[in-house]
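What follows is a set of notes on a single structure, which appears directly below.
Here the complex is missing one protein chain, while the rest keep their positions.
Showing chain A:
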Amino acid sequence: MPESIVAELSSRFGEDTIKPLTTRDETPTLRTPQEKIVAILQYLKSEIKMPFRMLYDLTAIDERAYKKEQNGHKPCDFTLVYTLFSFDRNLFLRLKVGLHGEFPSQDTITHLWPAANWYEREVYDMFGIRFNGHPHLQRILMPRTWQGYPLRKEHPARATEMGPFKLFDEKVDKEQHALQFSPEEWGLKRHSDDADFMFLNIGPQHPGTHGVLRIILQLDGENIIDAVPDIGFHHRGAEKMGERQSWHTYIPYTDRIDYLGGVNNNLAYLLAVEKLGGIDVPLRAQVIRIMLCELFRIASHLVWYGTFAQDLGQLSPVFYMFTDRERVFEIIEAICGGRMHPNWFRIGGVAQDLPKGWDTLVRNFVDYFPRKLREYDKMVMKNYLFKVRTKGIGIYTLEEAIEWGVTGPGLRACGLEWDLRKKRPYGGYENFAFEVPVAHNGDCYDRAVVRVEEMRQSLRIVQQCLEYMPAGDFKSHHPLATPPVKQHTMHDIETLIHHFLNVSWGPVIPPGEAMVCTEATKGWNSYYLVSDGNTGAYRTRIRTPSFPHMQMIPLISKGYTVADLLSILGGMDYVLADIDR
């Protein structure tokens, strides 16, 4: 397949324009010249047979500190990485463009994919790379008053390197002034022919936004004319953190990306690390991982379910659902010791074997939960007011969803039966029987239908884990598995040294790059890791599902009322840390 793409692109754009690169994952990766990339992307999106219709990710790498020559290419200062996905081919395609200079620039692709807008703003914000022709190239994650570009290698990582934090009154005023919204800057009119618009500022502190999110609405009466989401209030620098932590000590940070998804984040990260290191995972560890991932999916969906109903005015369901979430956490606590952030998976397996008596806990839950789900159906999904508030609200079509990079339940609610656990099985999901729920209207209600059904399917997977839990190791015997298996150590000085180094420095992962895309609780989540053969990642790129979903808010809220916006936000199921990282 990749050869055919290379041949096709070469025949069209000239020999030697496309250079395939080898990576550790199976993703075909092509190096393309800077001046042709926009045309190539255009071709891949709309002209090629079985096109790549989704812009999955767009990011950059600061190559200036990269010691080893990667793939033999001439070192450049920055690399832009475009990742596309084709549903027809079931294939990711990575295109790289080398940029030269201290503050390079590149042509925008926002006219090809509207979803590129925020990604390009993020690259500008983090690297200082400008995009020519971008409609609104502004900082997106950092405050507008920020100096420097955090993901450049010369920018300090630690807050403690940057001097003590002081918040004088003048600074508060200055920052508040910078947050003032000016409609003209966004090309929004203040008046229509017969009315003055009102600009309503929701957030960053608002009970309905589920976190520190700000949305500015242009209103005509109660009707939304346009919306401008303002994000970045929850930016915790997780990608920069990946360059500082070792491969092993980065795992707890992944927990806190989608903080409702728990170990699902661990899995996305570790699959990429394991791919880089060529580390195998024993079957038992795989099944333990899957069981915990699905339990966390249920826990996450329960929070969504309750808060969604609450957003629409139903005050009781959230109490029932949080109580059931506690039941899930009873199992998770018994196995991992933690609740929301268990930090439980390890490179090459999991931290510990399952405790004695785990099966009773899981069995009790598997027996108990379906009844509650039926009860919730009656309480929420069949509720007349709930239906009225969600049916026909926030509709997007399948084409729009793909265009804007929507993944996960939001995509399946448009009628596309596409679950990565089925279509591109990872981490052992191919061994499980489950169905992929779909709905067809693409509105808030259908997104809810898909998620509710997903909980049942997750429960099926958990049940299969319970019944067929294989015996064996919970961690790989591969030398890079961390922490290394203790029984390998006390033989001679050689094994002792290996153990000591692996525990103190952590593993040294061979150079290369890899990404494994997983079906997380909210959509596709992946860690694109670049290693230069060191104890930590050279670049960690976290592609989260909520980021593109949030970008779509203006499109799907236009024409609805303010009350509908809460329904749209609730139905979307996002987490702020998953947007801002």
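Here, a residue touches a chain if its C-beta (ideal position, glycine included) is under 8 Å from a C-beta of that chain, and two chains touch if they have at least 3 such contacts; residues count from 1.
The criterion applied here is as follows: contacts and distances are computed from a predicted model.
Remark: of the listed names "SusC/RagA family TonB-linked outer membrane protein", "NADH-quinone oxidoreductase subunit B", "Peptide ABC transporter ATP-binding protein" or "siroheme decarboxylase", the one matching the undisplayed chain in UniProt is "NADH-quinone oxidoreductase subunit B".
Of the listed positions A:28, A:204 or A:570, the one in contact with the omitted chain in the full complex is A:204.
Considering A:84, A:462 or A:576, the position touching the chain not shown turns out to be A:576 (whole complex).
Among A:43, A:87 or A:259, only A:259 touches the chain left out of the display. Note on the undisplayed chain: of the listed residues A:176, A:487 or A:504, the one touching it is A:176.
Against the chain not displayed here, chain A makes contact via residues 141-143, 150, 155-160, 162, 164-167, 171-172, 175-176, 179, 204-205, 207, 211-212, 232-237, 240-241, 252-253, 256, 259-260, 303, 318-319, 322-323, 325-326, 334, 337, 339-341, 352-353, 355-358, 360-361, 576-577.
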